[in-house]
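Only one protein chain is missing; all other protein chains are in place.
The block that comes next holds chain A.
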């Protein structure tokens, strides 16, 4: 998830796309990835190299590539949509690619980047998600067994505050900086004119470039990425909620996808000469209505609709009490005899 908008936050989009690229390289297909980018850097009018998003100085690595599937883009990246994706409380019309269809055996990796502070992460420069809301969302996911294990990585200023409040089991959390510290960006590129990546994600990306699908590297190595000498901030991690020992957790458990496979040893024995049943699948015989183009946004309705009548509510107790107090004070101060002049 990239939560920042505007051209000068180029590095957050580059961060997210780098992690996306690594995860795809290690085998996770697009159908299992929900990518949320709050702004379009590749086709931004200020981009001197259109259709590219670079992550290294001298434009070594174009992470935008030609195979990027962005599921939530631009203004669709909101706190509400993010929480809806996590908890599954999504309107029925949402397409499958925008849903998190995980079950009790899924390991989930969540990577978030943007601008943040002590206990919050800023979305789109207009709203925030707090660490309490995030912890509650994870608890909702756990209640419904929407994950087996969860790895949460956040690269923002004071990132460690975001995982302080987690209370659901089986979560490992990593952050790029402690409370009170800022996460710094890595290198500016003089050709493009902005900073291309954040330090923590840059070193994580370097670490991931050496992982291949059959790699046996474990989580403890990931915790060592980007020490203070390189990152200036102190990366933190939290493993107390996790049941396994991080030593035994492979990086590919979260970043890659190694399926459990069984050899098929049995086969049925079918009678080959059986005649097929005459009836075809009922789909072809149903006389369905001819399909029509469905208006996605009923523009005509929206333009011509009258403003909704808001139901009138009598003023609440607080307002009434306040006005009663003000009126009483006024008349006490200036005397009751003035009332006939006022009215």
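Note that contacts are C-beta pairs under 8 Å (C-beta built on N, C-alpha and C of every residue); 3 or more make two chains touch, one makes a residue touch a chain; residues count from 1.
In this section, contacts and distances are computed from a predicted model.
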_Listed names "NADH dehydrogenase [ubiquinone] iron-sulfur protein 3, mitochondrial", "WD repeat-containing protein 58", "PIGS transamidase" or "Myotubularin related protein 7", with the criterion being the UniProt name of the chain not displayed_ = "PIGS transamidase"
*asked:* Considering the complete complex, identify which of A:229, A:264 or A:309 is in touch with the unshown chain.
replied: A:264
*Consider the whole complex, including the chain that is not shown, and state which of A:74, A:126, A:143 or A:224 touches that chain.*
A:143
*Which of these touches the unseen chain: A:84, A:122, A:195 or A:237?*
A:84
*On chain A, what residues meet the omitted chain?*
27-31, 79-80, 83-84, 87-91, 96-97, 99, 101, 103-105, 130, 132-133, 136, 140, 143-145, 148, 169-170, 213-214, 243, 257-272, 274-277, 280-281, 325-326, 329, 332-333
